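Reviewing the structure listed below.
All protein chains but one are shown at their positions in the complex.
Going by the order they are written in, the chains are A, B, C and D; count residues from 1 in each one.
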Amino acid sequence: MLATRGLTWRIGEVAIVDNVYLDLTPGEFLGVIGPNGAGKTSLFNLITGLRRATEGRITLDGRDIGALPPHRRARLGLGRTFQASSVFGSLSVRENVRLAVQAHRGGSMALWRRAAADREVAAAADAALDRVGLAHRGTALAGTLAHGEKRKLEIALLLAGEPRVMLLDEPMAGVSAEDIPELVAVIKSLTGDSDRAVLMVEHHMDVILELANRIAVMHHGALLACDTPETVMANPTVQEAYLGESL
Amino acid sequence: MGTVILLALTGLGLAALYFLVASGLSLVFGLADVLNFAHGLFLGVGAYGTWWAAGNLPGAGPDGFGFVLAVAFGVAAGTLVAILVELVLIRPLYSRTIEQVLVTVGLSLAGVALLQATWGADARPFPRPDWTRQVTGILGAQVPNGGLLLIIAAVLVLGAILAFLRWTRYGLVIRAGVENREMVTALGIDVRKAFTLVFAIGGAAAALAGALGGVYFGTVSPGQGGSLLIFAFIVVVIGGMGSVVGSAYAAVVVGLVQQFVNYYGTSGLGDICVVGLLAVVLLLRPQGIAGKVATA
Amino acid sequence: MEPILSVTDLSVRISGLHILQGVSFTVAPTGVTVLLGRNGVGKTTTLRAILGLTPPAGEVRGTIRMGAQSLLSRPTHRLVRGGLGYVPEDRDVFAGLTVAENLRLAERRGTTPAYDKVFALFPELDRRGRQRAGSLSGGQQQMLAIGRVLLNDNRLLLVDEPTKGLAPKVVTEVAEVLERVAESVPVLLVEQNLAVVRRLAKDAVVLAAGKVAWTGDAGELLLETALTKSLLGVGSAEVAH
Amino acid sequence: MTLLNVTPAPAPTASKPGRLHRVRPFLPLVALVVLAILPYSTITLPGIFEGPVNSPGTLQLLAICLIFGGLAAGYDLLFGRTGMLSFGHALYFAAGVYGTDVLVTRAGLPLWQAALLTVTGGTILAALLGAVALRTVGIAFAMVTLAFAQVGAILVARDFGGLTGGEEGLPLDVSGLPAGLVGVTNTVNLYWLALAYLTLVVFVVHRVSGSPTGRVLAGLRDDERRIGVLGLDPYRYKLVAFTLAGGLASAGGVVYVLIVGGASPHITSSELTLSLLVMVVLGGPGTRWGPVLGGVLYMYLDHRLTAFGTSDAVDNLPAVLSRPLSQPLFVLGTVFILAVYFFPGGLASLSSRLTPLARSLRPRPPH
Partner (left out) sequence: ATACGSPQDTATGGGDSAAPVKVGLVYSQSGALASYGKQYIEGFKAGLDFATQGTGKVGDRKIELTEVDDAGDPAKAVSAAKDLIGKGTKIIAGSTASGVALQVAPIAAQNKVLFISGPAATDAVTGANKYTFRSGRQSYQDVVTAKSFIGDPTGKKVVVFAQDGAFGDANEAAVKTVIGGAGATVSSVRAPASATEFTPFASQIKTAKPDLLFVAWAGTTAPAMWQTLDQQGVLSSTTVVTGLDIRASWPTFGAAGAKISFLSHYFDGASDTEASKALKAKVSTLDLFHPDGFAAAQMVVRAVQEGGDDVDKMVTSLEGWSFDGVKGKMTIRAADHALLQPMFQAKLTGSGTAFTATAQKSLTGDETAPPAVAMKG
């Protein structure tokens, strides 16, 4: 489905993302781990088009998308969340999600239609909010949400777009312990579909282990390993460079 | 040859004037993130301060040490006004950038009107030493001394500002303060003082530009600051927001382009070229010549 | 023992929302006191109120004392100079400044900054001195944010979710750092990672809906399944996990 | 003040929610009707207007105020609703003014053709320049738009081919105009025209910001990157907003040239854009009525302060006061600064700020 071939991003001499070969098959859930600064977020930025790769190719369903701007890639079914929550602060939570639904439904340049009158959009948005458990916050301005709530809104925005390939950048960071299982369930439900795939960066190992069928390990921009969870967890380099001794 | 030298040197004089105006603007804009439309007011205060002192302040006059004293008085007045403006008007609006800009717009309207109400709309002859009206022969070109004076002053101001930024902590504090004022406070730094200081320096630079501009123009009038401001803005932007060195480069480019195009092309083309230059620079390098790449 | 910090009947309103409704607790003069609670209960708001960083539209009532001194209505920079260190939730490093500049900014006048200590903990920061902080990875930014306060001697540290977004190995390291720091300086810590809490916390304060739901010994809290279940929504088995 | 009375307050006080709620949607309509029949009233408002409401002078002043109310509302589409800070909006207004004037006066076209051509031309100009300027963002965008507007100002001042009249401006040749638009007695028609323009702009801006596209624009204001990742092209949407706002501004120029009877280079200056910004902020960016109120009030002050400055009340003050006060710009600047301070959210936020006050003043019924 999604594949990168020799993907590289350099700043000056330093390769932030270094010759990455990655294949994501439909129905797959690929966890990405790696020390801070390994280049995980940068990899996401390359795939979604926020940064241009210096070398290598990215294909989606066999089509080369490396030269497309972010919005074209999104239209092809690529969706992501951001590590540092980026929601529309001056819009209400509900409007945030409606915007995402609307973008998914074609984002036509309708200047005259009343947006609020679109029942289908509203219903889809409310459904997405419901799934992440934010329905009760619908009227709050997104900018005033507490940190964890913003994380959930991020996921709702992603859900609204019904992307086929989802890139989640540390969805659990800052989410309170109580809510983690709930969010895990939400994310799990995303993946039941066999024609969807998920790429998720996460530092909560238990979450990764619960969700991922495969784990990729990044280190200094390069892909160190990409294998089943068991194999990866047993890898001594991973143990040493990433996990350390567990608390 | 003589023409080229003459045009180059007078172009540099013009560049120096632009730089003097732009340096303070750039400092305040780059460090305090305030697009200061009231800069023209500080300029006017500096010019009128000098003019007033030369006529009324004991010991001050249009010549020699008296002139230095008069300029010093003008610069002091401009600085004082800048400090007051920061304390009273800008400070309470911190982190509301648009409102700050708007206050400076209001101030530029009110301030210029106030100058006009006090000293009238007409241009007044500016007191200045006689040698500034003369010319110096350089390689066959009759270069006005006033322009040379501007060049020297601009170089000194550039040096002083760079030294300030490099050798004091304030530059750092202010740059950080623009990004996240709260966090600077949370590091135990009284960021307000630093901002006042920036305004003071910006005001002083502007007032000096006003005083020397008076020497250069030979007159002082309420609207003078405003008319220089638009080119100063262009210089600041071409140079890269907040980069004083960038402003210096940009000023030289703008001054020379204007001068040469006005001579070899048709009149008014110089201005259009400068504006075109601005558009081109921004489209190719939105951060300006020396600006840093801003990323999220 | 006299508490280093005591918060009494703190209530915060921001634009009509009553976010904190009479919160009272104390912070012991040694060790880590942890502030727990679900997302949005007001943990960050509490820390910011202590530091005087409530937004201008907000309204703060109650008393906050550090020793004999009342903190409310004193400017933030004074409080910090008086030895109150803050690691904010969103890291808030200065994106446009380099790492070295970020650190230099945190130096306090009249003291020698403990660069050795910081670089020994986070060698990354030394290596990346000239990189713009905005281009650091999330975890590196977190290191910088913590490193910043450790440059100086503090009387009390307010630390808001320091392990958020850190690799497990670094989480362990940060926990160790905080443990060591806590030997000399008391810490008020907001943390979601219960493993970290278990390792560090001596006392715990649990917030729920803008009020204090529980205070007491952290070990006790985490051991009692019923308590953790009702307060934090997780069983102690998960806590131990 | 009348102007404030006739325009609905954005958020009526919560005193009688039940009744007001039902009436509220109709308030704009009521206001429109009141404004439309205003010229039939002969009320005099001493101190506020020079003559009775239906006198040509008053109607002229009101017409100019309404035009600027509309312009500010159109500018708000860029600034308040999309978050684009343009310093060159005056250019499109000026294109409307000079376009109509030149086509009517120099080319002798009938008004409707000139107006149509001008609005089309102004819109295309905005689309073209926007397409270039929008390749930059933030302050760079502001400066590029400023630069384009500056070129416009230079071209007008240079008076190429004697087309624009340079600094002296170009009086409108009224000989070919419909008789109803000429002469002092017909000022009321110009007033209605201005009112129609304002209504049009408010309606368009309201519809657009409530449309799906408007939602995207609001999203752009907050986070452009996110909009891209959602699958929407930020550039396209910004260009649409820019073009639309430019078109509305040039339409305003068409009406303005009829009201004032000519073009003068004042309107090409960057100060005009700045005043638009001032109007929007004065009124409250991103609100429905704020920019309109701001525009109306600003223009009202701008015109009336000259009279205030020369009034006896001011002349009788001691010189320290009367000298500055007789400078309209001084008063305007000062009023403006005070407004930024005391109505931070603009006039539109005034009613919500006054509500608690009103409530606390009202005696509470015993329980």
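Definition applied: contacts are C-beta pairs under 8 Å (C-beta built on N, C-alpha and C of every residue); 3 or more make two chains touch, one makes a residue touch a chain.
Nothing here was measured: the structure is a model prediction, and the numbers come from that model.
Student: Wait, the hidden chain, what does it touch out of the ones we have here?
Tutor: The omitted chain makes contact with B, D across the full complex.
Student: If the hidden chain were put back, which of D:Gln60, D:Thr123, D:Thr243 or D:Ser270 would touch it?
Tutor: D:Gln60
Student: Tell me which residue among D:Ala149, D:Leu329 or D:Leu347 touches the hidden chain in the full complex.
Tutor: D:Leu329
Student: Out of D:Pro28, D:Gly166 or D:Gly210, which touches the unshown chain?
Tutor: From the options D:Pro28, D:Gly166 or D:Gly210, the contact with the absent chain belongs to D:Gly166.
Student: Going by the touch rule given at the top, which residues of chain D touch the chain that is not shown?
Tutor: Given the touch definition above, chain D has residues 39-43, 50-52, 54-61, 64, 154, 157-159, 162, 165-175, 182-188, 260-262, 264-266, 303, 306-307, 309-310, 326-329 touching the missing chain.
Student: Can you name the residues of chain B that touch the chain not displayed here?
Tutor: Touching the chain left out of view, chain B contributes residues 3, 6-7, 10-11, 13-14, 17, 113, 116, 120-125, 133-135, 142, 144, 146, 216-219, 221, 223-224, 227-228, 255, 258-260, 262-263, 266-268, 270-271.
Criterion: only the chains that are shown with their structure count from here on.
Student: Let me check something: if the centre of a chain is the mean of its CA atoms, which chain is farthest from chain A?
Tutor: That would be chain B.
Student: Indicate the whole-number Å distance between the mean C-alpha point of chain C and the mean C-alpha point of chain D.
Tutor: It comes to 49 Å between the two C-alpha centres.
Student: So the centre of each chain is just the mean of its C-alpha atoms; given that, what is the distance between chain A and chain D in Å?
Tutor: 44
Student: Between chain A and chain C, what is the separation of their C-alpha centroids in Å?
Tutor: 28
Student: Two-or-more-chain contact residues of chain D, please, as numbers and ranges.
Tutor: 225
Student: Mind pulling the residue numbers of chain B that touch at least two other chains?
Tutor: 296 - these are the residues of chain B that touch more than one other chain.
Student: Taking the touch definition from the header, please name the shape of the chain graph: line, ring, star, complete or other.
Tutor: Basically the chains close up into a ring.
Student: Would you mind giving me the full set of chain pairs in touch?
Tutor: Once each pair is checked, the touching ones are A-C, A-D, B-C, B-D.
Student: If you look only at chain A, which of its residues touch chain C in the complex?
Tutor: Per the touch definition, chain A meets chain C at residues 33-41, 83-84, 144-149, 151, 170, 173-179, 203, 205-206, 241-247.
Student: Can you tell me which positions in chain B touch chain D when the two form their complex?
Tutor: Residues 35, 37, 89, 92-93, 96, 98-99, 102-103, 105-114, 116-118, 230, 233-234, 237, 241, 268, 271-272, 275-276, 278-279, 282-283, 286-288, 296 of chain B touch chain D in their complex.
Student: Spell out the residues on chain D that touch chain B in their complex, using ranges where they run on.
Tutor: 85, 132, 135-140, 143-144, 146-148, 150-151, 154, 158, 225, 270, 274, 277-278, 281, 323-324, 326-334, 336-337, 340-341, 344
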